[in-house]
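Following this message is one structure expressed as structure tokens.
For this view, one protein chain was removed and the others were kept in their places.
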Amino acid sequence: MSFSSCLITLLTDFGTRDAFVGIMKGVILSIAPTVHIIDLSHDVPPQEILTGALILRSAVPFFPPGTIHVAVVDPGVGSQRRAVVVQTRDAFFVGPDNGLLSLAAPPESVVRVIHLTNTAYFLPRLSHTFHGRDVFAPVAAHLSRGVSLEVLGPTIPAIEELALPIIERTETQLIGSVTAIDHFGNLITNITEADLLPFPRETLWVSIGPVQIQGLVATYAAVSPDTVAALMNSWGVLEIAVRNGSAAQRLNTSIGTAVCVRIA
Amino acid sequence: MSFSSCLITLLTDFGTRDAFVGIMKGVILSIAPTVHIIDLSHDVPPQEILTGALILRSAVPFFPPGTIHVAVVDPGVGSQRRAVVVQTRDAFFVGPDNGLLSLAAPPESVVRVIHLTNTAYFLPRLSHTFHGRDVFAPVAAHLSRGVSLEVLGPTIPAIEELALPIIERTETQLIGSVTAIDHFGNLITNITEADLLPFPRETLWVSIGPVQIQGLVATYAAVSPDTVAALMNSWGVLEIAVRNGSAAQRLNTSIGTAVCVRIA
Partner (left out) sequence: MSFSSCLITLLTDFGTRDAFVGIMKGVILSIAPTVHIIDLSHDVPPQEILTGALILRSAVPFFPPGTIHVAVVDPGVGSQRRAVVVQTRDAFFVGPDNGLLSLAAPPESVVRVIHLTNTAYFLPRLSHTFHGRDVFAPVAAHLSRGVSLEVLGPTIPAIEELALPIIERTETQLIGSVTAIDHFGNLITNITEADLLPFPRETLWVSIGPVQIQGLVATYAAVSPDTVAALMNSWGVLEIAVRNGSAAQRLNTSIGTAVCVRIA
């Protein structure tokens, strides 16, 4: 087995005050003592599947091939929602089949999807409320040790997809929206570099609520402190920021707020 | 030395804003460079020994035999309270002797208790305010390298016990209390599966303040969103939850609030 399958990442909405995350790591290391475990985030807002899916998508390209990503934002735990493993060209994903995995593992990348039904790879006693501990952690640990996908359960055609906010286009403008707000209060949109490629950056006008921003800048430092700026961020999507401040607070914005780019 | 003694967990009330926890890890890795270190929680509310003890107890069963658990919630640091190592059948515990370790290491499990007095296994310069760094981290690191318990100090008969809230029983009801509130706002009680075993779950009435809940459900998803539910949680104790919401906020509850189960 190559190194790369010795790396497991964790993304949850469990927070870090309780020992939920530590317990998942205990379960993993009891089965796979030499695996490396990396936290992506445990501060996904409770039950916010879309936010978790976006964070997961943002991180996955920067991990070695074969990394096993465990993601648990799971309001339907204990219900009929399926537990799955998704194998893509580059990675494995373990989690609930509620859309959480679908942005990081889009259909064109998927090699195989397994419905996790073989309880031999779960903890012996299965609770109704903590499958992170009882199902997803042990399955990921067994995967990292080279257990093959087929023994974990039947192959199924696909996972649940998550509907992302779409972009409306007219001849004179694109209308997207804020899909995430980061730790600094920067507003992350769903408008990509490709969307704006045909248009000269300095002639664009970006508007959000009553605020109009002329042109894109290259860096936060290109504007004066406390000034609102629009820029292409490090994931190649349009971002609205306030230098050394919080755009979310300043513009009183929440996820879903419309962002308009005037292209002519 | 087997692998399992190469795993150290950390539980503190130090938070993660300062470098207190990172420093403990630096001390450990300076002495035991290959040990694995897992965080249980560093967000125990400052000086809340009972909360720390409950979190530690919740996590310990999921770690491999021989794991060394370091726990530091230590309002008496620098005073006469003892520093101890507790060996149980399955694990080692390093921390202050103030009750913090006593729920995870109950008397019937204890093999030996050592009063940490041999300063040769501490950092050379001992502060009065940060024994996590100066005493507990280096002792745990030395333990993981196979140092035997006897050299660390004299054996003592027992550690301090922590008084847990007790359950009152009458012929018609059990009265327990909320012992913890988790990240999701779920209310964790001290009423166990064993307490309720004799009674059919669907006929039980659970009450907290003015709220009455009929019957236990199996999963969060078994009730409608925003509905209060009672269930046996993944540690086998009675929990009161609001689906996709916070029971603590909804019921305006704090630790210690009485929870009554009508059994007839």
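Which chain is which? They are A and B, in the order written, and residues in each are numbered from 1.
In this text, a contact is a pair of C-beta atoms (placed from the backbone, for glycine too) under 8 Å apart; a residue touches a chain by one contact, two chains touch by 3 or more.
Here the structure is a predicted model, which means the values were calculated and not measured.
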Contacting the left-out chain in the complete assembly, out of A:120, A:151, A:222 or A:264: A:222
Where the missing chain touches chain B, by residue: 14-23, 25-27, 29-30, 33-34, 46-47, 75-79, 81, 127-130, 133-134
Absent-chain interface as seen on chain A, which is shown: 3-4, 7, 9, 11, 16, 36, 38-44, 55-56, 58-59, 62-64, 67, 182-184, 218-222, 231-234, 239, 243-244
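Here is the rule we use: only the chains that are shown with their structure count from here on.
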Whole-Å gap between the CA centroids of chain A and chain B: 31
